[in-house]
Structures are given as structure tokens and as C-alpha cells.
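A single protein chain has been removed from this complex, and every other one stays in its place.
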Amino acid sequence: MFSIQTKNLKKHFDGVYAVDDLSIKIETGQITSIIGPNGSGKTTLINTLSGLLEIDGGLVVIEESEKLSKITPHEIPSFGITRTFQNIHLFEQMTILDNILVVLTDRQVFRAIFETHQTFHLKIAEEVLTRVGLWEKRGQLAVNLSYGQRKLLEIARALAMDAKIYLLDEPFAGLFPEMVKIISGIIKELKQESKTVILIEHDMGLIRELSDYVFVLDSGKLLAEGKPSEVLAKREVIEAYLGE
Amino acid sequence: MNIIPQIVANSLIAGSIYALIALGFNLVYGATRFVNMVPGALAAIGGYTVFFLFNRLGLNIYFSVIAGVVVAGFFGYLSDRLVFRKLRSHKASNLVSFVASLGIFTMLQALISILFTSQFQSVLSVTENPKTYQILGATFTWVQGLIFITSIAAFVSLALILKKTSFGKAVRAVSDDEEVSKIIGINTNRLISWIFFIGSCLIGLSGIFIGFDIGINPTMGLFIILEGATASIIGGIGNVYGGFLGAFLLGFVENFGILKIPGEWKPAIAFGLLILFLIFKPEGIMNKKK
Amino acid sequence: MAYLIHLLILFAIYGILGLSLNLVMGYTGLLSVTHGAFFGIGAYATAILMTHAGLNFFVALIVGLVLSGVVSFIIGAILSRLSGDYFVLGTVGLNYLIVTVLINWSDLTRGPLGIAGIHKPHFFGLSFSDTPAFLVLSLIFLALTFLVARFVVNSSFGRALKAIREDQKALQVFGYNIFSYKLAIFTISGALAAIAGALFASYITFINPASFDVMQSVFILAVVVLGGLGSLRGSLLGALLLVIIPELLRFVGFPSEIAAQTRQAIYGLLLVVLMLYRPQGLIGEYKL
Partner (left out) sequence: MSKTVKIVIWLVVIVIVIAIGASLSKKGSNPDTGTGPIKIGFIGPLTGDTAGIGENVRAAVEVARDEINAAGGVNKRQVEVIFEDGQCDPKAAANAGNKLVSVDKVVAIIGGLCSSETLAVAPIAEQAKVPLISDASTNPKITDAGDYIFRFVPSDLFQGKFDAEYIMNTMKKSKVGILYCLSDWCTGIKDVFKQNFASSGTVVDEEGYQQDARDLRSQITKIKAAKPDVIYFLGYSEASIVGLKQLQELGVKTPIFGGDAWDDVKIAEGAGKAANGAMFSVTASSKYPQSFIDAMTVKKADKELNNYSGRGYDILKVLADIIGRVGVDSTKIKDELYKVKDYQGIGDTYTLDAKGDLATANYSVKKFQDSKIVLVQ
């Protein structure tokens, strides 16, 4: 069963095709990695799937039922999708706890006005924050955290959504080894909870260790796909990375 | 007696004054990327300097005009040097800079009315009958003709400077991306101060012309800056050519609009147009969609 | 002492305006220069209802509240599409437009002649005509506004507003319809400003369009910025200082012809110094 599929997906900026007629299938409950040199359209794909960029052509199919030619950002949670950002988008001048609570409480305006966060919200927040080791620091403002802690907070925020499909855009970029261990541990736990993970990463070691399936993009087109061991051995993939 | 030519003349006159303001406003906005209220006060400073030199001290008119323009430019440079350069170093958001420019605007306006009382002054004494010209039934005075020609000249020369000279290329680089231009070695702070100076000179000139055509009082700045901003948004904010086009469009819509609706709704037209453009075409006519 | 009571009444009115603007500016991060117009709509709605329809002050206030809420909903719908500089310019433009309507719709608002003879509120025999009683009434409304504002800010809705201020794009992805949130806070803030308008109309007993123009919005903005963005008590502090201190200048013996202009100059200088050295205001937490 494929939780997300793209059918001839197109996204262009003034004539330059960032995503060019891309058709991929993401297996449910699997960790699928998307790799490719810089500017090959990885982040554009994620932004298009999460509704931040308009779809210029083709379709996105969710759970093989919803055929979408247009996605608005605030409706993606209803499809069970959540994400993290390559360049961190935290709510800077708010406490760590608030950064989590804001994704837990009611979204509808009228109900939100008359609701304050309940104990069960706090319980989820505590569980998620302890998982990334930030529960003791919950009173601090996000802006005062170190780079690694901010990456962890982004992951925690995504976890708090308890979504079905996680789009992780370079979650390991610039982290120390022990933080990498924490995050890869979390990704593995997601897999055990049969969640679908789409991972964008450059570190080939992590790709081999984590991913069940790999897609290789080059300037918006699908270059290759398959098991990590097969795909990474292919000549044209290595050339794409080294750049002809 | 057909009044259309007269309406066209009125629109061209209003348009050319707005054009001068819009040129200055756009130049400053292009480099600093925030809505700056200071130019409003600079227009008044330009007008009052000429009034002081020409009417009070009786100096030669051309000298006073040039002095007026330079003084307005200097105050623009000063405001950048003392306040906005510091704000840029703090990486202050453009809303903070907007509020700061509002503070400078109020302060300058108050200082002018302390020095010159808040009386309305007409700069050109009109004892001698103003020579009016007639074209196709539309009458306008030599001052208005001069304004029209100067605004065209200012536009052309500015366009040439931006296109041809190295200074012009640096200005465009800073307008596109300040960080990048820092990296490639442009001393952006000094350049932005220069841009402030030129933009303020243009707006000072518009204040002087308003002084000749109509007259000056300390509170003339607010309306000027709002008209300038409206013209720039319509034409395409930050785009010098767009500002010029937007100014004349605003002049025509305002004057032709009055035909249909009573005069007291005139300011409503300008701001109605502003709101419409902000919603449907915020990037204005000239800029491509952001 | 009556003069101090008079100033405290103005403090209450501008406190309510500061609180309501802080909701939009300090918590949602939208620099709105149209609050003077909401203040005016509230004042005119109450004044017209009291003089033409002869309604009691409190009934006129509630109807005025609803009316201003509807108008600020419409304005919110227009403005919430804009962002950054365009939003600021849009609010200035709208403020001008609303004042022009107040001036020219003369058969409703009597145009520049303004509306005079608005009498003081009375409530089943309890009349608030003398200033101390009116001060009590204004302070009650100020306290009510403060509680409403605190309720909104401490709710999940309030937390979402702060998130909009911080990173609107990211928040969308987590299921928030930003447009409806901005619309809601605009309506609430417009309705609260109408309370201040009603109090102002009934206290000064005469209103004309000129006192609700862009300069009034700039003054309210200064109250919020001085007091502190994102701090309700900051807005009260800002209102207190910006209402009381200029009056002090009346006693500092400036020669009368330049007294008024010096006040303007000091007030402009205050804005500049604040922005340079303390953009988050005296006891605010959020940097604009």
C-alpha cells in the first residue's frame, strides 16, 4: 500500500523546472530516502507535498484515495502529514513547551479562544520532550537553544503531531554524533510504529543504515530508485554526485 | 467648452509632482527595504530653505533652489547616518525602522514649525501676474511647465545613472541584495547614505516646486509621503521606472475621478486605488510577480 | 484634583485602546495604523445611536460594539491578505478612507460639523455625569478590557497568535488557517476599541472626524510601543505615561507659542530613542 504517490508532478520557477514530471511511490510503514546533489529538487518536492509551493502540474495521491492537484498548507494534517524544515522554523520568542503545545491544542478559532491547555496536552508534551531530552529546559525560549537542541525541538514538534507520514528535511545536518544517534533512534522507533518516513539526507552511511528504499533525483528528474545497496553502486548515481 | 484638455493638464501637473516624490521614495526604498516617512519632512525642509534664503534673505532664486535641494539631501543623509545605519547594524526589522522614521518625521516637522511658525507661506510673491500658457484650451503657468520638464529630466537622468555608471550598478546591486553586495566588496553603508542623499534631494526638489506652485506649511509632509508611497506601490515598489509611471497614473485617476464624484471624495480615490493595488497587484505594474 | 481625575479618565480610554492594539501588534505581530479609525467608528456609532435614536448609553455601547466588530471584520478580511510593508501602508490607507467617509457622509455623521450634545451615561437612575463617577465607570471598562485581553492571550488561541507573530509560514503547516485567526483578532480588537470610542464620545460630549485620523493611530501605536509589545501591563504603562507626561509640559514654563511644538518634538524624539535602544518597549518581551 502506498501512502503517498506523485503522478508526473511538475514545479517550475520562471521556466526552470525544479521538479520535472516526477512519479514516485512511497511505501507505507517504510523509511524512504530521497537523495541527490544540491539543487536537484529535494526540498522543492517536500515543500510542494506540504502545500507551501503550488503544484504546477501532475497529481499527488494520498493513501491511494485522495487525488490532489492543489494542496493548501493548513489541510495537510488532515492527510496525516507533518514535516520538519531544512532551515529551522521554530517559534523563536516562545518557550519550548509552547512550541509543542501550539501543535497540540484545538485549531478551530472559536473553540481555541475558550480552551486552555489541559493536563493531557501536558502529558503528551512531556513524553515528546523527554524523548528528545528537552523536558527540563521547557521554560526556556526557543531562541536561546543551541543549534543541535533546536533541531531536536523541530523533531519533537513533528512527533507531537502524531501524524502518519513524516517529511524530514535534512534532520541530521550539522549535528554531533550523539545527537545523530538520538534522532536515528527516533526514526527507527517511528518505523516500528509503522509510520511512513520520507528522509532527505546527504550522509551515505545514514542512508544505508536507515532507509528501506531510495529515490535519486537529479535536476528535478528521477535518476534511479531501489534498495540503498543497489542504487548507491550504480555508476550514474555516483557521477551525478561527483558532477560530470 | 470642453474641459478634458484642462483635466489632462491638471493630471500632468499633479502627476509630475508625484513623480518627483515617487522617484526619491523608490530610490530610498530600493536600498533600505522599508517604508520611510522621513522624506515627507524633507520636502518641507527643502521648501522652507528656499523660503528662508529667497524670501527672507533675498538671495538669488537659483542659488536658493540648489541650496534647498542640498539641505534636504543633507538631512536625509544625516538621518541615515545617525539612526538607520545603527538600526541596520542591529538587524532591526523594517517595522522598527518604520516607527523610527515616524519619530524623525514628527520631530523635524515640529522643529520647522518652531522656527517658522505654522503659518502658511507662499514662496513666489505673486504680485506680478503669472504668465500662463494656453495649449488646446488647457491653461497652466510657467512654474507648472517647469515642474513637468524637471520631473521628466530627473527621471531620464536617474535612469541613465542607474544603467550606465558604475555607481548606478552598485546602487542596483544593493537594492537587489544587500548581503551579497557586502560580500563582493561594496561599502554598502556609505552607498546607502549616498542613495539617501540623492533620494532626499529629489524629494526636497518636489517640496520646493510645491512651494512655488502652491505654498508651504510645516504639515505638508504627511500627505506628500502618502501620495509618493501610493504612486510607488501602483508603479511597482522599489522600481524607479515603475514609480514614475505610477505617479502619472495616480494623477490621471485622481483628476478624472473627480468628474464623476464630488470633490470632497478626492483623497478617497488615491487611497482606494492604493488598497486595490495592494490586494490585487501588490507588486505593481512594472515588477514581475515576486 | 479634578484635573487629575480628567487625566485618569483619558488614561483609561487610551489604556483600552493600547490593550486592544497590543493584541494585534504585540501578540500577532501586525503593525496596524488603523486603530484610530476603529476608535472613531465606536465613538460615532454610540454618538449617533444616543443622539438620533435616543438609546441609553449602555445599549448604544453594545450596538456600537457589534457594529464596529462587523466593520473591523470587513477591514480584517481586506488586510489579512497583506503582509509586511504592504500591510502597514494598507492600514494607513484604510484609516484615511474611513475618516473621509466620516467627513463626507454628512446626513449620518453631520460631516465636519461633528456631533454635539452627547449626554453622559445613566443606568436606571444611577447617573455618571460628574467626573469622579465617570472615572469609576471608565476604570471598570478598563478592567473588563484587561480581563478579556488576558483571557484571549492565555488561551490556546493566544498562543497561536504568538506563533503567527513568530513564523506564520511554519504554523500553517501544522493545521492553522492563519487568515481566520487574523480575522478573529482584528474583530475582537476593533470591538474593544469601540468601547474606548463610546466612553470618549460620552465624556467629551462632542466628536468630529479630525480626532480619529492617522495621527491618532500613530499616538495609540506609540502607547503600545513605549509600554511594551506583548505585555498587557506594558500597554497600561504606555497609556499612563503618554497621557500624563505631555500634560506635565504644560507646567514646565515653555513660552506658550512653542510649548505645543516642543511637545511634538519630544514625542518624536522619544519614538526614535525607543527604537534605537529598546525596541521591545519598557516592559515588553517581543522585539518588533
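Letters A, B and C mark the chains in the order given here, with residues in each chain numbered from 1 onward.
Here, contacts are C-beta pairs under 8 Å (C-beta built on N, C-alpha and C of every residue); 3 or more make two chains touch, one makes a residue touch a chain.
Every value quoted in this text rests on a predicted model; they were computed, and no experiment measured them.
The chain not shown here is in contact, across the full complex, with B, C. Touch with the chain omitted from the figure is made, among C:T46, C:N208 or C:S235, by C:N208.
From the set B:S79, B:S97, B:S113 or B:S206, the residue in touch with the chain omitted from the display is B:S113, counting the whole complex.
Residues of chain C in contact with the chain left out of this view: 1-4, 6-7, 10, 103-104, 106, 111-114, 116-117, 130, 200, 203-208, 210-211, 237, 240-241, 244-245, 247-248, 250-251, 256-257, 259-261, 264, 282-283, 285.
If you put the missing chain back, the residues of chain B touching it would be 1, 3, 6-7, 10, 13-14, 113, 117-120, 122, 125-127, 129-130, 132, 139-141, 210, 214-215, 217, 219-220, 223, 254-255, 258-259, 262-264, 266-267.
By definition in this document, only the chains that are shown with their structure count from here on.
Greatest Cα centroid separation from chain A: this falls to B. Inter-chain spacing, taken between the CA centroids of chain A and chain C, is 43 Å. One inter-chain figure worth recording: chain B and chain C are separated by 31 Å, centre to centre, where each centre is the mean of the chain's CA atoms. Mean C-alpha positions place chain A and chain B at a centre distance of 48 Å.
Residues of chain C found to touch two or more other chains are 287.
Chain A has no residue in contact with two or more other chains.
Taken together, the chain C residues at the contact with chain A in this complex read 152, 154-157, 159-160, 162-163, 165-167, 169-178, 180-181, 184, 230, 285-287.
Residues of chain B touching chain C in their complex: 34-35, 83, 86-87, 92-100, 102-111, 113-114, 117-118, 222, 226, 229-230, 233, 237, 262, 264-265, 267-268, 271-272, 274-275, 278-279, 282. Contacts from chain A toward chain C in the complex involve residues 50-52, 73-78, 82-83, 85, 89-94, 98, 101-103, 105-107, 109, 112-117, 157, 161.
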